[in-house]
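Only one protein chain is missing from this complex, and each of the others stays in its spot.
Naming follows writing order (A and B), and every chain is counted from residue 1.
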Amino acid sequence: MSLQSLLSIETSGPGLYEFTDRVAGFLRDVAAEDGLLTLFLRHTSCSLLIQENADPDVRRDLDAFFRWLVPPANDPAMTYLTHRAEGPDDMPAHIKAALLPVSLGIPVVDGRLALGQWQGIYLFEHRAAPHRREVVLHLG
Amino acid sequence: MSLQSLLSIETSGPGLYEFTDRVAGFLRDVAAEDGLLTLFLRHTSCSLLIQENADPDVRRDLDAFFRWLVPPANDPAMTYLTHRAEGPDDMPAHIKAALLPVSLGIPVVDGRLALGQWQGIYLFEHRAAPHRREVVLHLG
Partner (left out) sequence: MSLQSLLSIETSGPGLYEFTDRVAGFLRDVAAEDGLLTLFLRHTSCSLLIQENADPDVRRDLDAFFRWLVPPANDPAMTYLTHRAEGPDDMPAHIKAALLPVSLGIPVVDGRLALGQWQGIYLFEHRAAPHRREVVLHLG
């Protein structure tokens, strides 16, 4: 038996968008018991991420680190980039999408995600313009 | 029910090698319906990657970024490395293999990969010498 669903997540600029509650809601809706939940992101310029859900400074600092590691394409450090047609945030978004997860597997125990106490599920948007992002949920 | 297969991929130097079609072919061969496809790479000096399959500049820039982030061991920035016996591309290959996926889970819907429109599946080779790489496919 496997169950699938599609979540749509609206983003408005770079940063972390938590959607743990929507995933837990899917498990309730299908009356999940034990199993494995897989999340799969259908994009190459944003990422999935499991991170601390307590102090918002952690999310801000994560964002700052990735901006330091992969600056916009018009930064003097990035002159080696050639893919520039879609704006200075485009190729850096692809690089961050390579560095961070596109799929995640999370065990489900008694219908609940086996997350640790401080773990939340996030979509990490890397593009500046608003986007509608799709995450496939698979319960098997 | 679970079905497994082994893909062999020949590489000839660093870069991205697409094999989306071979994965789709496996799903056709086994008459897959709904499920979860897991790809697992049996190596520690190359990676799996889902990335944009449209503009080849994206792949070139990804390659350039990772060469900037992890230069060869004979680069002045890398004097802290001690594992040097197998050549200047060896330890950087292990580092890139740590930073990029060794396994990927992709939902299958009606026998087709639930990839987004712009997503392709790649093997990212990090070594200079030709290699034969093995990817285990698991459909469950």
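One rule holds for everything that comes next: a residue touches a chain if its C-beta (ideal position, glycine included) is under 8 Å from a C-beta of that chain, and two chains touch if they have at least 3 such contacts.
As the structure is a computational prediction, the values presented were derived from the model and not from experiment.
In the full complex, chain B touches the hidden chain at residues 2, 4, 36, 38, 40-44, 69-70, 80-83, 85, 91, 94-95, 97-99, 101-105, 134, 136, 138, 140. By the touch definition given at the top, chain A reaches the unshown chain through residues 34-36, 49-52, 55, 57-58, 60-62, 64-65, 68-69, 99-101, 104-107, 109, 114-119, 140.
We take it that only the chains that are shown with their structure count from here on.
Each chain gets one centre point, the mean of its Cα atoms, and the points for chain A and chain B are 20 Å apart.
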